[in-house]
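Beneath this line is the structure, given in structure tokens, with notes to follow.
Here the complex is missing a single protein chain, while all its other protein chains stay put.
A and B label the chains in the order they appear, each numbered from 1.
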Amino acid sequence: MDASATGIPNRKLGMWTFIGSECMLFGTLIATYLIYRGRNLVGPYPDELLNIPFITVTTFVLLMSSLMMVLALSAVERGDRAKSMVFLSLTALFGLIFLGGQFFEFSHFVREGLPLSRNLFSSTFFVLTGTHGGHVAVGVVWLGTLLVRAAGGKLDRSHAETVEIAGLYWHFVDVVWIVLFTLIYLLQ
Amino acid sequence: MSTHETGEPHASTRLYVVIALILAVLTAMEVMVFYVEALHPVIVPVLLVMMTAKFSLVVMFFMHLKFDSRVLTGVFTWGLFIAVSIILALMAIFGKFTS
Partner (left out) sequence: MATAEARVPGTPGLEHTGGTYSGGVWSWLTTVDHKRIAIMYFVTGFVFLLVAGLEAQAIRVQLAHSDLRILNPDLYNQLFTMHGTTMVFFAGMPLIVAFFNFVVPLQIGARDVAFPRLNAFSYWTLLFAGLFLYVGFGLSLAGVCNCAPDGGWFAYQPLTGPEYSPGPGLDFYILSLLLAGVGSIAGGVNFFVTIVNMRAPGLKFMRLPLFTWMTLIVSILILLAFPPFTVGLVFMLFDRTFGTHFYGAAAGADPVLWQHLFWVFGHPEVYILILPAFGVVSDVIPTFSKKSLFGYPVVVFSGGLIGFLGFGVWVHHMFAVGLGPIVNAVFGGATMLIAIPTGIKIFNWIATMWGGQIRFRTPMLFAVGLLATFTIGGLSGVMHSSPPSDLQQTDTYFVVAHFHYVLVGGTVMGLFAGMYYWFPKATGRLLSERLGRWHFWLTMVALNTTFFPMHFSGLLGMPRRTFTYSAGLGLDVFNLISTLGALLFTVSLLPLFANLWRAWRRGEPAGPNPWDAPTLEWTTSSPPPHYNFAVTPRVARRDPLWHPHVEPGLAWAGELEPGGVSPRLQPEVPPDPVHMPDPSYWPLVMAIGMLVATVGALGSLPVVLGGAALTLFGLFGWAFEPPERGGH
């Protein structure tokens, strides 16, 4: 019984199932953000703080990290160790740049008088984007692990599945940001 | 175990780069809509459509859902559907759709 009943490997189906569940996690966080938008009794308010140009750049970087990820997967599937290491590193690097941008944004907000406990915007914004950032961080660690294995020559063609699954996670985290960027920053 | 049970060859690098370029262009367009005052009356539907387009491109091509088993599409879309429904229901209950 090596083949699964659907032909999909267990871990791949498992990751998609988990992703389906994560839609509800982020959905609830997004719903709360949207419900509480515009109800702040005290500032600072979103339009005073949200920096579209800056976040556009970090958004772009995260989008490109997804490109790096699919190129990494291609490389692993072809057994190209050098390229797979390059692209895995770039994916992780772009993720780190995104996280750096978030860290910079968060500290800027705090300096401008918006700590976590300030108002509805601080509460919902930091928890929503922080949860997303936490997911990115987990992804970066995962990529780092894959990189180490690739360096040790252990990430060959037969391990493509594990890279594919990491990729699914990574792209999903990117996709959530696509939604957050639009809903939080552009549709204020 | 093969990860591409459909037997489809993996999409080429070229296709991925093209998709990435489209994503970049869409993002630029989204930001443009934000800055162009004249478009603000329709900003919500326009941005939602562009957001959905980007979302779909990543899911269908980068996550390979277009070429994979329909079971996976079902798993993802149902989760997404329930999530979106709950978001909309809560927003409606909290009066976000009535002025």
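In the analysis below, contacts are C-beta pairs under 8 Å (C-beta built on N, C-alpha and C of every residue); 3 or more make two chains touch, one makes a residue touch a chain.
Please read all numbers here as calculations on a predicted model, not as lab measurements.
Asks: When the complex is taken as a whole, what residues of chain B touch the one chain not shown?
Replies: Output for chain B: 71, 78-79, 82-83, 85-86, 89-90, 93-94.
Asks: State which residues belonging to chain A touch the missing partner chain.
Replies: Within chain A, the residues touching the omitted chain are 1-2, 4-6, 8, 10, 13-14, 17-18, 20-22, 24-25, 27-29, 32, 35-36, 39-42, 116-117, 119-120, 122-124, 127, 145.
Following the convention adopted for this analysis, only the chains that are shown with their structure count from here on.
Asks: Any idea how many Å lie between the Cα centroids of chain A and chain B?
Replies: Here the centre of chain B sits 15 Å away from the centre of chain A.
Asks: Using the touch definition from the top, list the residues of chain A that touch chain B in their complex.
Replies: Listed in rising order, the residues of chain A that touch chain B are 2-3, 6-9, 12-13, 16-17, 19-24, 26-28, 30-31, 34-35, 52, 56, 59-60, 63-64, 66-67, 69-71, 74, 77, 160-161, 164, 167-168, 171-172, 174-175, 178-179, 181-183, 185-187.
Asks: Considering only the defined contacts, which chain B positions touch chain A in the complex?
Replies: My answer: residues 1, 3, 5, 10, 13, 16-17, 19-20, 23-24, 27, 30-31, 33-34, 43-44, 47-48, 50-51, 54-55, 58-59, 62-64, 68-69, 71-72, 75-76, 78-80, 82-84, 86-87, 90-91, 94, 96.
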